[in-house]
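One protein chain is absent from this view; the other protein chains keep their places.
Moving on to subunit A:
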Amino acid sequence: MRLTSVDARAAALGLVPGMALADARAQVLGLLIVPHDPALDRDWLDRLAQGCARYTPLVALDPPDGLILDIAGAAHPFGSETALVADVEARLERTGMTVRSALGPTADAARALARYPAPPAPDEAAAIRRLPVAALELDAEATRALARAGLKTIGDLASRPMASLAARFGADAADALRRLLGDAPSPLDPRIAPPPVAAERRFAEPVTSAPHAMTILAELAGEVIAAMAERGKGGRQFRATFFRSDGLARAIAVETGAPTRDAELVMRLFAERIDALRDPIDPGFGFDMIRLSVPRLEALGASQLALEGGAVREATTDALADRLATRLGRGRVRRYRPVDTHIPEQAQLELPAVDAPPPQPWPAPAPGEPPLRPFWLFDPPQPIEVIAEVPDGPPQRFRWRRALHAVCRYEGPERIAAEWWRRRDNKGLTRDYYRVEDVQGRRYWLFRHGLYDEKPDPRWYIHGLFA
């Protein structure tokens, strides 16, 4: 086992990442060790990024341990860019992090300046030219080759012709250098795309009571709805972010099945969602900022009031579906859509009602025929024991859930082959389906999984119950 990372005090004691754990233990008595958990680190980084959304909506992750903030035009509430950086550092240090920050003209430049220590320089461009060549993050061999050639800093490289660099180390090296120098764009991949409509409120004194926070959220809802009404849009998704004064943030989102501009409805959905949370919103030392954004907009015309007074009461079941989906979970309120396949259990899709596609026609039954598909379907099918007169004949008696059923009517087999054209090995067992009725008049859908020439002893299953 090896050390993956060390904190400042451990580094001062002479420990370095990559060192064997046994050596480190021998060197330092009472060493405190925490197992490395990349998933948890990533999660923590994501939470920090969410907290940093207070400064700018454009926050990108730079795993495993970096955050890139695009602060263009976002520094004015703090007075200057350096004041903003100081605020970011102070807030992150309050969560126990050791912060190394840098400002740069492009994302790649800022990242390199933060990650690779460079000697102090009068301005940003000079600082970039003084960075070591390792900041290009080429592979180890290329970096060593550059060092052997006497090219120690980015400035050394930049003074050479780009073509010879590309010829020796590949186009990637040249691209990396251009991005670092700001000659090529280094686009940011933000964690959450900036929402088209948002409203936020900052507080001089943190808000410590949750009901008060909800009142402010309701005011913000009024603001975003007014903004959407101007544009003739309605929101499909609303996201409330509560920024705590200790630097962390909690986001809660609700969705609606149709675009809406009803502030009351949105607040009711938020109340439902907050009631259903397993861990309630904890103000901690208070929220110092609340933001309500609308990530999904759709066109929505102005609503008309009914002639006899009062708003039009339409789509009330849609509102109910939204409310229940918010309370029970998105996938718990579903609609059915057909799928073109012979395999019975794949013939329908159960989709969340909030974003189900428009209905498609279902296969029409043949007139005069009894129903050929069951009302209830078991997925997966349940195994049964069957007694048949001849091996590949219809079932005569079957045992399901410990009870014996005597078959008095049957129809079949309806042979459904596996979808061999979708499988790479062209295999899969054929199913022989029988519609049977027992002496009590109950109707079942049974099948034998496999023909006798496909499988020596095919098993029987019950797949559904007819009306």
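As a convention for this text, a contact is a pair of C-beta atoms (placed from the backbone, for glycine too) under 8 Å apart; a residue touches a chain by one contact, two chains touch by 3 or more; residues count from 1.
The criterion applied here is as follows: contacts and distances are computed from a predicted model.
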{"item": "Omitted chain (choose from \"Protein ImuA\", \"ABC-2 type transporter transmembrane domain-containing protein\", \"Peptide/nickel transport system substrate-binding protein\" or \"Aldehyde dehydrogenase\") - UniProt protein name", "value": "\"Protein ImuA\""}
{"item": "Residue of A:F285, A:Y336 or A:Y452 touching the missing chain in the full complex", "value": "A:Y336"}
{"item": "Selected from A:P185, A:P370 or A:P383 as touching the chain missing from the view", "value": "A:P370"}
{"item": "Residue of A:F78, A:Y116, A:F203 or A:F466 touching the missing chain in the full complex", "value": "A:F466"}
{"item": "Absent-chain contact - pick from A:P161, A:P211 or A:G441", "value": "A:G441"}
{"item": "Chain not shown, touching residues in subunit A", "value": "313, 315-317, 319-321, 323-324, 327-328, 332-336, 338, 344, 347-348, 350, 353, 359, 362-365, 367-368, 370-379, 389, 394, 396-397, 403, 406-411, 435-437, 439-443, 464-467"}
